[in-house]
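Moving on, here comes chain A:
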Amino acid sequence: MSKRMELYSGNELVAEAAIAAGCRFFGGYPITPSSEIAERMSKFLPQVGGRFIQMEDEIASMGAIIGASLAGEKSMTATSGPGFSLKQENLGFAMIAEVPCVIVNVMRGGPSTGLPTAPSQSDVMQARWGTHGDHPVIALAPSYMREIFDETVRAFNLAEKYRMPVILLLDEVIAHLHEGVALPESDEIEIVNRKKPTVSREEYEPYADTKDHVPPMANFFEGYRYHVTGLSHNPKGLPSTDFEVVHAIQVRRQKKITEHLDDILKWEERSMEDAEIAIIAYGSIGRSATDAVEHLRAEGVKIGLFRPLTLWPFPEKRVAEIARQVKRIFVPEMNLGQLVLEVERMAKGDAEVIGINQVGGVMIRPREIVSRVKEVA
Partner candidate 1 sequence: MTFNYDEYVRTETIPHMWCPGCGIGIVMKSIIRAFTALKWDKNDIAFVSGIGCTSRMPGYMDMNTLHTTHGRALAFATGIKLAHPEKHVVVVGGDGDATAIGGNHLIHAARRNIDITLIINDNAIYGMTGGQYSPTTPPHMIASTAPYGMVEPNFDIAKLVMGAGATYVARETISKGIMLEKYIKTGLAHKGFSVIVAESTCPIQFGRRNRLADPVELMHWLKNRGVPKTKAAGMAPEELQDRFVTGELFRDDSRPEFTEVYQQVIDAAMKKENK
Partner candidate 2 sequence: MVTAEVAAKPKVKKEPPVVDVIFENCKGCNICVDVCPTNVLVLIKVPNKWEGYIAEVKYPEKCTRCMLCEIECPDFAIKVY
């Protein structure tokens, strides 16, 4: 049973969901259009015995949530473009040290200060490759209100399950939009917690390979006294420059993703069964695309929608299948062409891939997608 409908903004829902998912630590730094998340967390966290801190900058907030997570708390930070850039180095630390945490990036127009109050989807590639070095990434991009809630919870669950940071990408449109939404009761929410070691301290290897490639994680102060470092390390956690050790551990970190794609990937499809044209869209533009597909279907166009909720890892296999099925794929995004590059890579020429791009801080509306589709047809 869901609770009765209530009015929420996307940002407010992130905070609600985080607390429902068990988040008890938030470190942040104010930035439009994400600040409401921090504001709400500062109010509600202490009510459930959690802790909020406004750090001196985004680098520090990223550091603080990693520290809190190592100490055993589910933790989160929220930011936007400039702040997301500042977080990148410590985000990489969370990846190499395998520390669960959630980073919300409410995308605004960039680069630099860009368009602080206007929507964009131009951090999609930054979410994948923003920090240096090879690293696995999970990034989620919900479109609807209830989805924002569910995907925030899923972000925490994936972070805990795979021992890594998870990025939640919103954009200014859905972050500030207020809509009625029915939230689940707390007993309906599935919550995943990090796997704990069952062996003794002497036997414990915090970075060893395991069947699922996710080694159990001891929290600080639980008697395991292990070492956490951003240097390449051996299974014990101590620095290593041994070629084989470093290579193996890098490959294992990738496998956390590549061997659990079925669990991590999530998307919605509409009218794809007999589609000859496809639209691939996400976030707020996923909503425009849904309307566009309905409109075009009503006019008899054999068009379908593929709306990924998991952007990273990219749903490569399914997109390749779609490319073999349809003759043309449209990819509307509020950037100058980012996810479209992945679509092209997977289409391998099987379908024509056409981007619909707009970066002035105005949402791509359904009719713009409709007219572009008709234009090409």
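How were these picked? Simply put, all candidates are chains of the complex that A comes from, given by their letters.
The working rule: a contact is a pair of C-beta atoms (placed from the backbone, for glycine too) under 8 Å apart; a residue touches a chain by one contact, two chains touch by 3 or more; residues count from 1.
Keep in mind that what you see is a predicted model, and the values were worked out from it rather than measured.
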Touching candidate - 1 or 2 - for chain A as found in this complex = 1
Hey, which residues of chain A end up touching candidate 1 in the complex?
-> 24-25, 27, 43, 46-51, 53, 55-57, 59-73, 75, 89-90, 93, 220-231, 238-239
